[in-house]
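Here the complex is missing a single protein chain, while all its other protein chains stay put.
Let's turn to chain A:
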Amino acid sequence: MKAVVNIEDVSKIIKGRKIIDSLSFQVNEGEVFGFLGPNGAGKTTTIRMIVGLIGITSGDIKILGSSIQSDFEKAIKHVGAIVENPEMYKFMSGYQNLLHFARMSEGITKEKIAETVEFVGLTDRIHDKVKTYSLGMRQRLGLAQCLLHDPKVLILDEPTNGLDPAGIREIRDHVRKLAREKGMAVIVSSHLLSEMEMMCDRVGIIQNGKLIDIQSVNDFVQEEGRLYEIEVDAPAQAEQAMKRLYPGQSIAINNQSIVVTIEKENVPFLVKELVHDGLNIFSIQETTRTLEDRFLEVTSGKEGK
């Protein structure tokens, strides 16, 4: 896989305070990269540095090999972005807005604009003034605006902020489609974990300006084994049994259940053993470990050190 965006040891100091501290990562072709972190961790600052809106104190950012600092025009040519809210000229129609931005890049035809409008599903309302648009429509127009010049890199800062579930789903589908079909590298930032889980291939976690972890979403969520919640009449006794069967495994007791991590093949064996011990089993449930659990695990862990 080809790396499209290279962040190389980037730091940003504002008024003596280190906002971003030696950040390095890369985003590959056809990949959706999630940029995750609590509010104020430096997500937006990093994104603004990638698109050249704010300067870089040290380090460099390269897009398809061109530095955003020394070769701005060549680098930014491949980037389409929405930074925070998709603010447009409200006194103009959606179409006029798109024309406006189309004039600023080379070789965008009327057909291309029409095609993009069709893609985001705004054909019916495109000639209305932007001030009459709903937030969801503005978000769609914002997406159209950054797709006009067929970018290799798509950057969306909090793209689902303030959208209703239907709008969130729509954006998610678009993002996945663009990455799969057009091979774009997509960078999405968010503080919403569930959203990231559904949208991204890899997730980088940033906290206090430092990148503390990058993992693929699947690895991230299911690191080892599967999680089963077993509802029994005597959890304490079940715990004893577990400790005997799988010494060293972590076992949690949750009300009337115990939560264990084991391989799927071992479930029938475990059930037999528990029944043999005279325990009554009411239910067995496989629970997926959510990104949220992992996220809290990772961030609190690092903070403690």
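The definition used in the following text is that a contact is a pair of C-beta atoms (placed from the backbone, for glycine too) under 8 Å apart; a residue touches a chain by one contact, two chains touch by 3 or more; residues count from 1.
Convention: contacts and distances are computed from a predicted model.
According to its UniProt record, the chain left out of view corresponds to "ABC transporter permease" among "Sodium symporter small subunit domain-containing protein", "ABC transporter permease", "Carbon-monoxide dehydrogenase medium subunit" or "Rod shape-determining protein MreD".
For the options A:92, A:114, A:227 or A:245, the residue in contact with the chain missing from this view is A:92. Of the options A:100, A:127, A:169 or A:264, the residue whose C-beta touches the omitted chain is A:100. Considering A:46, A:116 or A:145, the position touching the chain not shown turns out to be A:145 (whole complex). Chain A meets the missing chain through residues 14, 48, 51-55, 72-74, 76-77, 79, 81, 83-85, 87-92, 96, 100-101, 103-106, 145.
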